[in-house]
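In what follows, a single structure is set out as structure tokens and then discussed.
The complex appears here minus one protein chain, its other protein chains still in place.
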Amino acid sequence: MDRSRIIDLLSRVKSGEIEPEHAARLLKDLESDELGYATVDHHRALRLGFPEVIFGQGKTPEHIAGIFSSLQQRQSTVLITRTDPEKAAALLAVFPELEHNPLARTLLWTRDKIKIRGRGTVLVVAAGTSDLPVAEEAKVTARALGNEVDSIYDVGVAGIHRLLAHNRRLRDAAVIIAVAGMEGALPSVIGGLVDRPVIAVPTSVGYGAAFGGIAALLGMLNSCAPGVVVVNIDNGFGAAYAATLINRAESIAD
Amino acid sequence: MDRSRIIDLLSRVKSGEIEPEHAARLLKDLESDELGYATVDHHRALRLGFPEVIFGQGKTPEHIAGIFSSLQQRQSTVLITRTDPEKAAALLAVFPELEHNPLARTLLWTRDKIKIRGRGTVLVVAAGTSDLPVAEEAKVTARALGNEVDSIYDVGVAGIHRLLAHNRRLRDAAVIIAVAGMEGALPSVIGGLVDRPVIAVPTSVGYGAAFGGIAALLGMLNSCAPGVVVVNIDNGFGAAYAATLINRAESIAD
Amino acid sequence: MDRSRIIDLLSRVKSGEIEPEHAARLLKDLESDELGYATVDHHRALRLGFPEVIFGQGKTPEHIAGIFSSLQQRQSTVLITRTDPEKAAALLAVFPELEHNPLARTLLWTRDKIKIRGRGTVLVVAAGTSDLPVAEEAKVTARALGNEVDSIYDVGVAGIHRLLAHNRRLRDAAVIIAVAGMEGALPSVIGGLVDRPVIAVPTSVGYGAAFGGIAALLGMLNSCAPGVVVVNIDNGFGAAYAATLINRAESIAD
Amino acid sequence: MDRSRIIDLLSRVKSGEIEPEHAARLLKDLESDELGYATVDHHRALRLGFPEVIFGQGKTPEHIAGIFSSLQQRQSTVLITRTDPEKAAALLAVFPELEHNPLARTLLWTRDKIKIRGRGTVLVVAAGTSDLPVAEEAKVTARALGNEVDSIYDVGVAGIHRLLAHNRRLRDAAVIIAVAGMEGALPSVIGGLVDRPVIAVPTSVGYGAAFGGIAALLGMLNSCAPGVVVVNIDNGFGAAYAATLINRAESIAD
Amino acid sequence: MDRSRIIDLLSRVKSGEIEPEHAARLLKDLESDELGYATVDHHRALRLGFPEVIFGQGKTPEHIAGIFSSLQQRQSTVLITRTDPEKAAALLAVFPELEHNPLARTLLWTRDKIKIRGRGTVLVVAAGTSDLPVAEEAKVTARALGNEVDSIYDVGVAGIHRLLAHNRRLRDAAVIIAVAGMEGALPSVIGGLVDRPVIAVPTSVGYGAAFGGIAALLGMLNSCAPGVVVVNIDNGFGAAYAATLINRAESIAD
Amino acid sequence: MDRSRIIDLLSRVKSGEIEPEHAARLLKDLESDELGYATVDHHRALRLGFPEVIFGQGKTPEHIAGIFSSLQQRQSTVLITRTDPEKAAALLAVFPELEHNPLARTLLWTRDKIKIRGRGTVLVVAAGTSDLPVAEEAKVTARALGNEVDSIYDVGVAGIHRLLAHNRRLRDAAVIIAVAGMEGALPSVIGGLVDRPVIAVPTSVGYGAAFGGIAALLGMLNSCAPGVVVVNIDNGFGAAYAATLINRAESIAD
Amino acid sequence: MDRSRIIDLLSRVKSGEIEPEHAARLLKDLESDELGYATVDHHRALRLGFPEVIFGQGKTPEHIAGIFSSLQQRQSTVLITRTDPEKAAALLAVFPELEHNPLARTLLWTRDKIKIRGRGTVLVVAAGTSDLPVAEEAKVTARALGNEVDSIYDVGVAGIHRLLAHNRRLRDAAVIIAVAGMEGALPSVIGGLVDRPVIAVPTSVGYGAAFGGIAALLGMLNSCAPGVVVVNIDNGFGAAYAATLINRAESIAD
Partner (left out) sequence: MDRSRIIDLLSRVKSGEIEPEHAARLLKDLESDELGYATVDHHRALRLGFPEVIFGQGKTPEHIAGIFSSLQQRQSTVLITRTDPEKAAALLAVFPELEHNPLARTLLWTRDKIKIRGRGTVLVVAAGTSDLPVAEEAKVTARALGNEVDSIYDVGVAGIHRLLAHNRRLRDAAVIIAVAGMEGALPSVIGGLVDRPVIAVPTSVGYGAAFGGIAALLGMLNSCAPGVVVVNIDNGFGAAYAATLINRAESIAD
């Protein structure tokens, strides 16, 4: 349950609309939902200020549907990531209200328009066309979590002038997510150009000694530009989640 | 040259204290300093808003001394990291004004008291006693770059109550740097407890299948807590640098 | 042949029901059964006190059927592990008496109700929903080998309160099998909470730098909680087998 | 503080020897001891039923001495592992009451004679002479934690008759710790011979493609004998700790 | 062209059956056959005393057929290895005279009965049923290259009595090929039992930390039994080729 | 005890020189010698036909001296390998009769002149000057085990004419040991030139991506010349031991 | 846009055929073409003197078609690499003017006959038949970039005479591209034979410890022949591109 829905509930208690005993039962349901195959952590939204997100990979469409239904009762926004075309089709057949982004492999449901809560723009920069699935996953996630987002694509370091041409946009971002496969040098160059937090996402793009993203991962961990931080290979979602934590104007605890 | 020193220079031009021609020559010197063995990047301080830091590992005491002298002319703060006892002794003999932290392996010089510029506290949490050198490097760096810093040490996940006892301090931090060797699980637990950016630093602490920090690094990259970001093994400096970028109240570009 | 069946045979010799010469021939058959493609080790049940288990992966349905028939003659319980849906269907067509657990990928046959021989409960704890196939393999195996079993699922360390809520059940178990992919931190936390043997099973769940379970494996081997022991990636069967050895009230040798 | 010392304290409260207020203060001190560089977890002894052990590697003699003094106040037994000759000499100079085992690299202090609490014997088997430091660490630890211990050394699988000659002792053990470097095949053979829990310890003995114990570690993880469990390379201490958990007659929680 | 066929040719020159000029042209064709996509090395049979063998993996059926036709003109025996079912079917449709061993994935053609040229028996020992494809490849190859062959299957080290039962056959072999996956300990035990050359073949059998045969490969390279030599993972062909070189009564150069 | 010494003993029994009771006691001592830190396997000489060899690495001079004394009582030849200069000096001080080869890092003692028992020559070929320690270890071992030995050094594949110049000697060898570091291509070229068993020994010579011998090891395992077999990195001893098994005219069992 | 087309444009300006304003607009279009999913770098042809090449792997046929259309407007030659049969068929259906080389997996379009601009011949040498796809990719690329090309195939080091027979052609080449899988020794031998730049291309040909080309890659990086340079596994395109840079008679900058 979102923080806003809890405040709403408590307001209705205050106003006498709901009896305290009834409210207590509702609140008790909040913490988690035992589905047998999953322990849906509704408390998370309260504790961390974000809705629970469903990682679709390795889950059956039935499991995803069950967890989605549970979350839909209590959250204003539900995001499902890593859904291949078959899973997406199966879920869309049941929940036509889901918004599908095939490139990002995401399904998104929002009760209302997403409220922007971040201080600035999360800018997603990708080195090559093949990095787009990961970059788009980051974009969709960042937007679902309440950020303004922008993107610059296909500006790898072998044509450095293409990146330099966007210097102003790089400087204007609040947080930059730099997505790259192969040698993964893009975050180092960006990190040397601007004074913004740079979250590097290695992708599994490449072949041979790219080793499924290891080359890019190592390149980013060894970046000569200080301040570059790294997430797992192809983890566009995680990068956007971290960017959101960085970009928030005020903490949930306040 | 720090941004503040440039503003000071320009103010003196405005006031007539310095002639424009003379100021132009001074500004021209700013960009870089060719020492033969190094191209000291004074422009960096302007571009990124931070002083250049000297990475002491793999440099001779003579080289470090030369670069330090060059930076001391233009910056208010100079930090030297990764100095083993012999290098530290050699440099202290020449520059007794340096403040030595043997555990962190750092040498620090500041013209004036460091001005706090961050929005909140950078909290350094370490899993074990053996992680202290890396944790202390992060602390010294974060302070030198203008942050309030705090720390909690020896709270590994095998005694989870020790960490939970500090829940309030974790929630009050602006950014958390989580330092751990061995299985590197500390950032996952912290990332699940609070809604703060968590920068994970794997350390080379451990033996056998720890593989000099690889186990911790992989553990952190695969954290089941979304939003955890990672830096290189033992890279306390980099974590603090990233934390500073995140913690800054306003950007240098504004 | 099970120990119980041998005792039964010898009793019938004692009572005069079977002639010694005939019994000798029956006993001679016990040791092994040459199927050409396999040397079925019937002696194992005597030597180790457990029935032989058929590892289905990499064997044709025909081979499995042959070995199963051989074991069915001499054991009260036959377990087949690692059977994909096609193999399971082929075997069920021939042996409809087999009990199929598709999630665990097991087929089980028991002559009589399985006799509980362990001292306490084997508790299987899994970090995430995607770890269930391995966790269920451990459960099915532990039960087939004569243990009381219990399970707690989806209690990963990124929501530590979910695990702490089960503190009492953790302390009441005789042996704990902790199943986790990604960073594999669950066994460390459990090992720090209770004074029970913890068998850690890394799973291949994850992506990118999870490297098919290597990250979890390394995390578990480097656990900061002493006493955690580890088995191969995805080896739910082996964990349950070890748990059974630990849980037995008395040894077969007595 | 050991469980026995707490019971003693409470008995004295009951008898009126100690005032409740005073006892409360004493109990409050139990949980942990903040030494600045370490948070000594006295609560562990209560929670897990074992004394805290000091891992000497990566700690200065001063730190070890400080932690030792703290533990000596509250525990009947203090074990220090991984002490190289220099550290051992420095600590013996201060604490001559420590018992030094140079081969095992341990220092041990016991207030009284160690009470045997295990159900049977912990048997340490080592493949070669070069594995003795790890095997001895396991022996010293198992004894310090209250087990009967026994050992068989230099019985590698290339001379299988040497191992088979000890078949009876293998069967009589309650738990077996199998220590081996190089190809690490010893636990597989033992696990196939007896129905006892086998804890495999790979050692870094070997050269070339032994890769500091990786070959032995992989061999043990892939053991064809079910039920073999594995600990980190050279981790004799962890193996003995796990063996103790398995061997205990009754749990601390009872 | 086989050595025997050359001697035959030269005999016919001596007897006047063939004119020297004609024989010279025939000999000239021997060295190699340019097929465009391959340079068939007919000279190899002369130089090394063995027929050229076709490695089927990574070649199209058309290429294999072309090379086979070329070799069939000049050799008494042609062996094709690593042919999957589709390739085998395609080739059998064209060359029904080929003898197919589906388990070994080989196709064999011989003009006459293969002549035994070795001094003793090549014994192939396999640890498990899943290792049979590699073991059978070794058997078929050794026989095609002129050796007496024998085999013992499913005698892994976890049931050491199964291997010890064959002690006599092990001692009577001239060369032993030991095939094993998982931890690959079989060659070490055999190498310690007998004074015969042992060629170890790691297989890709296993899962998880078996890493496609790396665990077995490392185990064999680090064998504590001196004199064990190793070939590539799954390389039954190479092991048999080496065994043949060892087993030959006299060298081709004599 | 060597086979020859046993035959001698039995002859003296036959002749009445020794009483059967006394002989029985002497034979009983043969099997093994318990030194506490080692179980000296005297039975090995009987079983395998070779004297036990002492692997000096990882053993103290005291341990080596003890094992040497035990073996000297029963064997005609004792070889100690992997002795660094300090250990060698310590042992030579006590046993001046040892023959030291500093390059090979061996110490050798022989009661009488070594009897040649092999069928032909063991030829050691090394690619570069830096490979000599490993090549010499192979030479010393092969000679100690009763082979004629010869060597060709510094004939790496980058100057292929140097190797081709020795074609005759390569063809005349009974077994070839090919020692190479870096890319390890020497055995492939030799294996393509002659029809002799080739035992490849990768060395740790090289730097960077040589990875301590891994590059050479992989190169040799993937040799395109069939019949090349491989031993561990730097394992000159093991190569010579295998060469001896191959080269023996008749087996010890006959 | 090719350099030649720019010179043509400027000539037409000079002659009055095109107005300067119009020419400026045309030139402005040159730099890049924003397709949304790609930033086509037309400036590259100017900057580097080569046409942009489309790397087909990981791009949809639609994306490739779009980029191809964009490049076809401005370049005289367009090469598409890494197109599997399905992609190739889809593209050929739309652009029948493309020349398909299925073995090389390339599609090539040229406006006019390709002009030879290199100083000498680029010679592609391949070790085995299975290496042909990579070798052919190198050949097609080198020709498309304006070089004379030649090739020698199936001359691996296990039959060294096959390579030595081509000594003259090796010496006559301007640049040699040496393609090999398995142990990758071919470039070392060639590099020792001739004084030509040798570009080594490891291929993923092999199995087991070939590790998808790692063995060949390491072998080439550790070549004992100085001057051998290496590109990524299976990167025939990159090798040909480098060979072209080396082979050019004069630089574009002149």
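Per-chain residue numbering starts at 1, and chain names A, B, C, D, E, F and G are given in the order in which the chains are listed.
In this text, contacts are C-beta pairs under 8 Å (C-beta built on N, C-alpha and C of every residue); 3 or more make two chains touch, one makes a residue touch a chain.
This one's a predicted model, so the numbers in the text were calculated from it and none came from an experiment.
Novice: For the full complex, which residue in A:53, A:98, A:145 or A:225 touches the chain that was left out?
Specialist: Considering all chains, including the one not shown, the answer is A:225.
Novice: Looking beyond the chains shown, say which of A:58, A:133 or A:156 touches the absent one.
Specialist: Answering carefully, the residue with contact to the hidden chain is A:156.
Novice: Sort through G:71, G:88, G:205 or G:230 and give me the one touching the missing partner chain.
Specialist: Once the missing chain is taken into account, the touching residue is G:230.
Novice: Tell me which residue among F:71, F:132 or F:243 touches the hidden chain in the full complex.
Specialist: F:132
Novice: Could you pull out which residues of chain B are in touch with the chain that's been left out?
Specialist: Those residues of chain B that touch the unshown chain are 32, 37-39, 41, 43-44, 57-59, 63, 202, 204, 212-214, 217, 232-235.
Novice: Take the complete complex as the reference. Which residues in chain F touch the chain that isn't displayed?
Specialist: Per the touch rule, chain F residues meeting the hidden chain are 129-130, 132, 153-155, 159, 161-162, 205, 207-210.
Novice: If the missing chain were put back, which residues of chain A would it touch?
Specialist: With respect to the unshown chain, the touching residues of chain A are 127-128, 156-160, 164, 182-185, 188-189, 191-193, 206, 208-211, 214-216, 218-226.
Heads up, the rule we're going with is that only the chains that are shown with their structure count from here on.
Novice: Per the centroid of Cα atoms for each chain, what is the distance between chain A and chain B, given in Å?
Specialist: The answer is 28 Å.
Novice: So what's the Cα centroid distance for chain D and chain E, whole Å?
Specialist: 50
Novice: Counting only Cα atoms for the centres, state how far chain A is from chain F in Å.
Specialist: Inter-chain centre distance comes to 61 Å.
Novice: Using the touch rule from the top of the page, what residues of chain F touch 2 or more other chains?
Specialist: 192-193, 214, 217, 221-222, 226, 232-233 - these are the residues of chain F that touch more than one other chain.
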